[in-house]
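With one protein chain withheld, the remaining protein chains of the complex are depicted in position.
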Amino acid sequence: MSFEEDVKKLCDLSKLEIPDEMIMEAAKKVGDVLALFSKLDEFRKSDYDIRIENDLRVEKSYSSLRADQSPDINTDNNGDRFEFQPLNIKDGFIVGPRI
Amino acid sequence: MSQLFRQPANVIVSKIKQGEVTAEEYISVIIDRINSTDAEINSFITKNFEHALERSKAIDKKIQKGQTTGILAGIPVGIKDNISVKGLKNTCASKMLSDYVSPYNATVIENIEREDGIIIGKLNMDEFGMGTTSELSAYGPVKNPWNRDYVAGGSSGGSAAAVSSLQIPISLGSDTGGSIRCPASFCSVIGLKPTYGSVSRNGLVSYSNSLEQIGPIARTIFDIVPILNTISGEDKMDNTTVGLKNSYRIKSIEEILSNRLKVGILSELIQSAESQIARGIQEKIKVLEKFSFDFEDAKLSIIDFAVAAYYVIASAEASSNLSRFDNIRYGYYSSPEGYEWKSYFSKSRSLLGDEVKRRILLGTYVLSAGYFGKYYAKAQLVRSTIKNEFEKLLQKYDIILLPTMPVLPFKLGERISNPVDLYNLDLFTILANLTGFPSISIPAGISHEGFPFGIQLIANAFDEQKLIDVAVLFEKEFDYKEWYKDL
Partner (left out) sequence: MNAQKTDTESLKIGLEIHCQLTALNTKLFCNCRCNYRDLLPNQNTCPICLGLPGSLPLLNKRAIELAAMICLAFKCHIPEKISFYRKNYFYPDLPKNFQITQYNSYELSSIGYNGSYDFANDSDQDKNQSNFVNSSRRTSIRITRIQLEEDPGKVIYEEAKSSANNYTLIDYNRAGVALVEIVTEPDFSNPSDVRIFLNEIINIFEYMGVCNPNLEGSIRCDVNVSLRGGKKVEIKNISSFKDVEKSITYEITRQKTLIMHDIAVQAETRHWDEKRKITISARSKEEEEDYKYFPEPDIPKINLGGDSFISRLKSQMDELPAERLRRYICSFNITDHTAKILVNSKKISDFFEESLKYYHSPVEVSNWIINEMLTKLNESEKSENNRISVDNLQDSPFYPKLIATMARLVEEKSVNRNKAREIFDICIRTGEDPLGIMKKIDIDKISDADQIRDLIKKIAKNQPHLVEQAKNNPNVYNYVLGLLMKETKGKADPQVSLRLIKETLSSSI
């Protein structure tokens, strides 16, 4: 499978369209960036005298989370009235393409 | 009167509160200024002038009645078009959202309005925040007020250009990899990326949610402080925010100097920048040395992997964050009837720009089965290492000093073709995003050809006060407000 075919497959997975005439250029640019990404292969944790303490992620205690209070329908989470008009509606349902 | 648009926000606020000037007069002047300049700059996507005038009148009424008004009373704040304002279009400069009107306010917007700030309009940007120049917009590129053939920087180009060209005194941008600080450097204004978790992202359209923050842009540090205080703080609508202990303030020079801040200078990075930038920054450091700061050379060993780590993480998160744009619930008007769903999704998403598509493809690639360890997990490991290294440095120094951008502003269209070249320009700014630490870009000079460049300061988490302190000193010493190019 050539790299261009790989890119076409990626497009399908990402639900994107790139016109055929642009695929070659797109593939080249994607390839350039992937070459940049491959730099990470050279990284060796042992080269750095650094103690990695904890996860980068924020941590919170479960008691600080949102309480399960009585819901207010038709208001958003700030208590303001929530009105949203989707693009295509029929009888209150949102219209989508066929499955 | 007609020169009111030149004044900083803090001066205007006291004039309005004291009744010297009405908010309505001021806003009218601002509106005229924007209307007479924006054809050349293109910083506005949506103008909110009718609403702004109404709000200004309401604020004037409050003042006449002797009621208290907020710290931003009557001040027009421009909002990058990826931050939700209820009732206004939120396009993210993308054709994909050309008909999307946000039904709710971002938390920062609520905060601004509570302080009687006025949302004057939505500002131009690189599509979905992905870019370094603000050329990649469905609404045309933003022009640098210093030379309209040149880029304003990105992705918050509209936010920086609007402030720089004296259209508005304060704007909000978002910074994922330098998107506030880069245009601030290119347009000679102050841009600040707060500590990750100190400003709510509720209402900010996510590009890379573990890296980005909303932040302010202004011409003077005296305006940065009130807007920063307005938007900062823990928000129940954003679980990644944490509480702050104190609000920020402008200290006296004496108090600042008594703290004897220690500054670590990343000389290697300064030397790697364009020569005029390197020289300009060295001059500034010499001037500051007279304040008996402790300056020392510092080194970063892990710099080589930073850009790769940043773009792996950013594109991975972006590919997921942008999946929701399938044009079913919101987007642009087009009927899905008759289409099979997979082809409808692909067809509707074909309206995304090339750079956005590319990053989604890359993100999809790095997250695919079997590659998680090679790319995403590895990049997070590099990220941890960089953060560790910075933590060590920031135990030694209060502030790390380096350039904001390695280059001066370049011509529109000049660097569009090679993505990796552009990515590498982000090296200095991504460090603060990868680590989550706060960073400010302060105007540091103008090149011989008339192009601005900025100096960047990074502090430890939640140490924005130190950045503000040095900025106050800088402003006193260089008074860069006077550099603003007149349009």
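Labels for the chains are A and B, by order of writing; each one numbers its residues from 1.
Note that in this section a residue touches a chain if its C-beta (ideal position, glycine included) is under 8 Å from a C-beta of that chain, and two chains touch if they have at least 3 such contacts.
Just so it is clear, the structure is predicted and the values come from calculations on it, not from any experiment.
Taking every chain of the complex into account, the absent chain touches A, B. Touch with the chain omitted from the figure is made, among A:M22, A:A35 or A:I94, by A:I94. Shown as candidates are B:E24, B:D38 or B:E317; the residue that touches the absent chain is B:E317.
The chain omitted from view is touched by exactly one of B:D223, B:D326 or B:D426, namely B:D326.
Which of B:S247, B:S368 or B:S417 touches the hidden chain is settled by the complete complex: it is B:S368.
In the full complex, chain A makes contact with the omitted chain through residues 13, 15, 55, 57-63, 65-77, 82, 84, 86, 89-99. Seen from chain B, the chain kept out of the figure touches residues 82-84, 90, 92, 97, 100, 102-104, 106, 201-206, 209-210, 236-240, 316-317, 319-320, 323-324, 326, 328-330, 336-338, 341-342, 345, 364, 367-369, 372, 376-377.
By definition in this document, only the chains that are shown with their structure count from here on.
We define each chain's centre as the mean of its Cα atoms; on that basis chain A and chain B are separated by 22 Å.
Every residue of chain A that touches chain B in the complex is listed here, in rising order: 7, 10-18, 26, 29-30, 32-43, 45, 48, 50-53, 56-58, 60, 65-66, 76-78, 80, 82-84, 86-88, 94-99. Chain B meets chain A in the complex at residues 99, 103-104, 110, 197, 210, 236-237, 239-240, 242, 301-302, 304-305, 307-309, 311-312, 319, 323, 326-347, 349-350, 352, 354, 357-358, 360-362, 364-366, 368, 374-375, 378-385, 387-389, 392, 418-420, 423, 436.
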